[in-house]
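Heads up, one of the protein chains got dropped from this complex, but the rest are sitting where they should.
Every chain is named by a letter (A and B) in the order it is written, and numbering of its residues begins at 1.
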Amino acid sequence: MNLVDFSSDAFIAAFFLYCFAFGFYVIAIFGKKFSNRDPIKHQKRWGRVAFIVSSAGLAAHLTFFFTRWAGSGQIPTSNMYEFMTFLGMAIMIAFTIIYAIYRKPALGMFALPLTVIIVAYASVFPQEVQPLIPALNSIWLKVHVTTAALGEAFFAVAFAAGLMYLLRVVDFNDKSKAARRSQFWIEFTLYTIIILIGFIIAVFAFRGAGYEAQFNQEHIIIDNKGVESTKVETVDYTLPPIFMPYNSQTVSMDSFLGMQEPLLEAPSWMNGVNAGRKLNTVVWSIIAGTLLYGLLRLVFRKPLGAVIHPALDGIDPDDLDEISYRAVAIGFPIFTLGALIFAMIWAEIAWGRFWGWDPKEVWALITWLFYSAYLHFRLSRGWQGLRSSWLAVIGFVIVLFTLVGVNLIIAGLHSYAGV
Amino acid sequence: MGKWRRTVQIIVLSAVVIIGGYAIGMTLFASDEGAPPKVGGQPPSFALADLEGNVHQLSDYEGQALVINFWGTFCPPCVKEMPEFERQYEKWKDEGLTILAINLSEDTLTVNNFVRRFELNYPILRDMSRKTERKYGLRSYPTTFFVKPDGTIMEIKVGGMTEQEIDERISRLLQH
Partner (left out) sequence: MPLVENTKCECGHQNAVGTVLCEHCGKPLQAQELQSNEPLEMRYDGVARRSQKVNPNWIDRVWNFFSSVKIAIYLIILTFLSAMLGTVYPQENSFVNVTDFAKYYEENYGALGLIYYRLGLSHTYESWWFIGLLVMIGTSLVICSLDRVLPLYRALNKQQIRKHLQFILRQKTVYKGMISGDTEDWSKQFGDALKKKGYRVHRDGTALLAEKNRFSRWGPYINHIGLILFLLAILARSLPGFQMDEYITIADGDTVQIEGTNYFVKNEKFTIEFYKDEELPDKLKGTARAKLFETKAVLYECTLNCNDPLKEPVLEELKTHDIIVNAPLKYKDLKLFQYDFNLTPRLNAVHPVIINKETGETFGPFDLPMKDSALKHEVGPYTLELIENYMEFSIDANGDPVSLSRDPNAPAFVFHVRGPGLAENGEPYIYFPMQKDKEIFQQDRLNGKLASKLEISVNGMDNVNFSEASTYLNVRMDKALKYVWIGAFFSMLGLLMGSYWQHRRIWIRIDEGELSLGSHTNKNWYGMRSDVAWALAKAGITVDPKSLDNGGNKA
């Protein structure tokens, strides 16, 4: 068996270990109510089990990383799949460090699912090893991408702690206007996470069913000699086309729920084959996510925030605030070094200009400025605690947009293939 | 800081005004060094040889009304214009007009063969390696620059002109 195949096995092992660790954390936190034993001992015991399992998962993940590297001859951080799995691994590393300092099992209950979701999201993208194009063939690829991801991983942990603070502090029984606003936004955040899960489920479900559809779009190009030629662009859909690309023809389409033809056409201002595909994917994610959310609401009969709130009862919110802040304080210099400084050095070497206001570069700067504002906000009274936690949540959304949104929505020098 | 405080404040704020003013000013009045010439601007300098091997520089024609025409043998409108320019030259030369026809980096035989077909009395200059056409920011041919005696560009005409169009512009040029 070659190394790359073995690495895939290690990856699957890591994934399952993470899921189990999550389960153990849930037992540690929620179980203490049902256990006959002393809740503190219960939490400590199961917390330790969970941490061992999550560390084992990290070890398996590291194995995946290094065996894939050895097997393919290049560091596995050069396409969306490889990068996102690396980010998941980095989040586990950041979590392990923060956990070692603060020893709060509840953090594991949030950090683990975050990692699992990111890793699952990564798996949506093409997994084959793709040989490096000349621009990526440099030591700086290793240094820039890994350091930036590690910085972002700490921001992810800060996000988890911030979300925990919000869930801990917001009173779901309070009916006042301010409280309802807070409840709404927390619920909205959870809903958004569920949309992401919905995306992953939708993609894997249809992929498992082998769904395929294909569309052609014709472009008329006039070159500089005035000669007309027609170019045909093809796009493959792996989700049933609710939206087909603007101004395109159906080449083939598997039927779905009796639907033989695409339902709608993408609006004219989304004028590429890929724009149509992405719109379709987004719509499917929202549908799947909303269905899932609805189901959960039916089952629990109360807002998801209210469901999770009791899990955080025993925790001092100040500690959560501290963890969140500390994570940002640790991650910010790493992020600066990786995402800005190494990026500038590499850009200067490869493209001859250390900064070009490329969308990805700009969003890295936006992320940096945002967290810089976060750190400065904390200098003033009244910004610790609740507001700080919201900032940590928003900050990670910005990070995700930089990583995912810019690649998929905005074109530029940093573009990747998609779904 | 104590008694130096006021001094420090003034120094820092002055520096901010100067440096900041420079930075913002740069965006508003962007330096056009290396950018193609525009109407009202100055034509870039050049030093090119004519068919006899004499070197002509833009500065040789300081103070004169100037028509700089870029042409090539492969450009039909350019070819059509040449005898028109000749007639115009004969008409206006005593009033201080100079016409310079800069060829678009074609080789010697091509240019000589072409010029032999006409009797042209104004200087034919040879651009080398497309340097001058790049400096002038040319995108298509022919392109003709009408330069006033004060050295600024009155008009940049892209495309061929009829004799009447040339005539009208030169008479306007000479009024400056």
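Simple rule for what comes next: a residue touches a chain if its C-beta (ideal position, glycine included) is under 8 Å from a C-beta of that chain, and two chains touch if they have at least 3 such contacts.
All of these numbers come straight from a predicted model, not from anything done at the bench.
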| item | value |
| --- | --- |
| Residue of A:F66, A:Y102, A:W185 or A:F204 in touch with the missing chain, whole complex considered | A:Y102 |
| Residue of A:A13, A:L365 or A:V397 touching the missing chain in the full complex | A:L365 |
| Absent chain, residues of chain A that touch it | 102, 126, 128-131, 133-135, 137-138, 140, 269, 316, 318-319, 321-322, 325-326, 329-330, 332-333, 336-337, 340-341, 344-345, 348-354, 357, 359, 362-363, 365-366, 369-370, 372-373, 376-382, 384, 406, 410-412 |
| Footprint left on chain B by the chain that the document does not show | 1, 5-6, 8-10, 12-13, 16, 19-20, 22-24, 26-28, 31, 33-34, 47-49, 53, 55, 72-74, 76, 104-110, 113, 126, 128-129, 131, 134-135, 139 |
